[in-house]
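Could you have a look at this structure, given as structure tokens, before my questions?
Note that this complex is displayed minus one protein chain, with the remaining chains in position.
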Amino acid sequence: MIWLDTLVQGLMLGGLYALFAAGLSLVFGIMRLVNLAHGDLIVLGAYLILGIGTVTGLNPFVAALLALPVMFALGWLLQGALLNRVLGEDILPPLLVTFGLSVVVQNALLIGFSADSRKLPVGPIDAQSLPLGPVTVGVMPLLTLVSAVLVIVVLNQIFYRTALGRAFRATSDDPVTAQLMGIRPRSIFAMATGIALVVATIAALYLGARANFDPSIGPARLLYAFEAVIIGGLGSLWGTLAGGLVIGVAQAFGAALNPEWQVLVGHLAFVAVLLVRPRGLFPRAND
Amino acid sequence: MSALLEIRGLTAHYGDFQALFGVDLALERGEVMAIIGANGAGKTTLMRAITGIARVSGGSVALAGRRLDRLAAPDILRAGVSMVPEGRRLFPSLTVEENLLIGAHARRGSGFWTLARLYDLFPILRERRQQPATALSGGQQQMVAIGRALMSNPDVLLCDELSLGLAPVVIREIYAAFPTIRDSGTAITVVEQDIGQALKIADHVHCMMEGRITLSGRPDTLSRDAIHNAYFGVHA
Partner (left out) sequence: MGKTFTPLILPLLVLGMALVPVIGSRALVQDLFMVLCLLVLALNWNMLAGFAGLVSVGQQAFVGIGAYAMFASVILWGMDPLAGLLVGGLVAMALAVPVAFFTFRLNGAYFAIGTWVVADIARLAFSQWKALGGGTGTSLPKGAAQEMLGVATVRGLIGGSKAAAVDALTYWLALALVVVLLLASWAFLRSRMGLGLQAVRDNALAARAVGVDPLRLKALVFLLTAFGTGICGGLLFIQIGRISPGAAFSLLDWTAFVIFIVVIGGIGTLPGPVIGVLVFYGLERLLADYGTVYLIVLGLIGIAIMLFARRGLWGGFVQRTGLDPLPLSHAAPAAPAPTRS
């Protein structure tokens, strides 16, 4: 029974990691960009939701809705003004620019909000739980997992069912020929990063509502997210969800054995999956 | 009265290497122009320069009087020049139909070409529309590439080496579609190594060698010998 409970907890945690990872996965799939600042941008999103909630008195769920367009615009600008300029054959410039950005965002938040821990006040829902067959699950963790699945479904719909998604895939396949179709890769990339930060805002909502956060926690969360993307198979959104669940379940079982082992066991699961399947669980055919 | 597509003194470089030396060409409305020449004559560079994929280092390209040579590739497409690139370059992640639809990404208003009309032109594509584009045979992929370029309803369609790597029967099948395309109001430029095919469909033929136009004329006025010399060089 306790193992079943651990499994369910792990899946819920995995949902959170999948939310962290979904935006990364989208951006990597379209432009092969590894954004080392993604974790800090999620934390920035959490502070934005907190700020909107504090100023307006709105519930964090509503405040997050207001934060979505702001974060989209931020992502769009970030890609258009900065990241587009360093994309290319050489992987070093984008890595180092996003690394620099990570340091800048983290320390700017530290100046703006101090190192104190915060939490998004979601109200009574925070403590509620549901009996789900033989186990009891918290409403917030359950909502996190459901949101993660929804986000992946919606992203897949955008990717495979819309004109924008078609342009995403075409640009990802062959940016030069895409230009012959009248596609402007740079504005496609800006859209993609905008959408990635919309997803990051949803991740930020659950990050801030489930546990305390402070300006420094971005990089660790980013690491779990990257593990999810890599073991899922680069560029596969469903793979990213699966990857998140694997990391979450591994961490939950690790923590059940010994609280000090939670993160370690997650990392070891990452290494183990890659040793068995070097290209991840769901690799794309043409990569 | 200027031509629809007018190219004057066009030069292009790859680094220190000059690939085009002052090319002059004019394409009238409703006309089919063929550019023939051996490998490395500069034909593909010319196509890439017109469509904005390769940078122009001198001269001008104008469509109905509007300068294109300073525009980026997506804007040149929007202005009305579309290309079937060498090697087809279909998008492997997209189905046949999606490849056609992406051609309409920057479509300007309504025009003759629609999915339905393209499927009438190449009926096999209708059957295969849900398949990944790269699962098709070479000839069928070439049809997709042509259809994709037509979906923007261009004023000028540039075709780069359509027959490369295809069997003669397939080449004939593809060129059979050209009268319909021309009747839709699109002017056409084909770049070919297949001289016979080029002479058959073109109103005007230009031979290229070493980055220059070496011979121009109507197919019926050009002698075999003159073309041969222009193609292979006089000392051949």
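To keep things simple, chains are lettered A and B as they appear, and every chain counts its residues starting from 1.
As a convention for this text, contacts are C-beta pairs under 8 Å (C-beta built on N, C-alpha and C of every residue); 3 or more make two chains touch, one makes a residue touch a chain.
Treat the numbers as computed from the prediction; the structure is a model and nothing was measured.
Considering the whole complex, the hidden chain is in touch with A. Among the residues A:Leu7, A:Leu66 or A:Leu82, only A:Leu82 touches the chain that is left out of the figure. Of the candidate positions A:Leu4, A:Ala108, A:Val153 or A:Leu257, contact with the unshown chain belongs to A:Ala108. One chain of the complex is left out; on subunit A, the residues touching it are 32, 34, 36, 82, 85-86, 91-97, 99-104, 106-108, 110-111, 219, 223, 226-227, 230, 234, 260-261, 263-264, 267-268, 270-271, 274-275, 278.
One rule holds in what follows: only the chains that are shown with their structure count from here on.
Subunit A and subunit B have Cα centroids lying 44 Å from one another. Contacts from subunit A toward subunit B in the complex involve residues 163, 166-167, 169-170, 172-174, 176-184, 286.
Note for the complex: subunit B touches subunit A at residues 51-53, 72-74, 77-78, 82-83, 85, 89, 91-94, 98, 101-103, 105-106, 148-149, 152.
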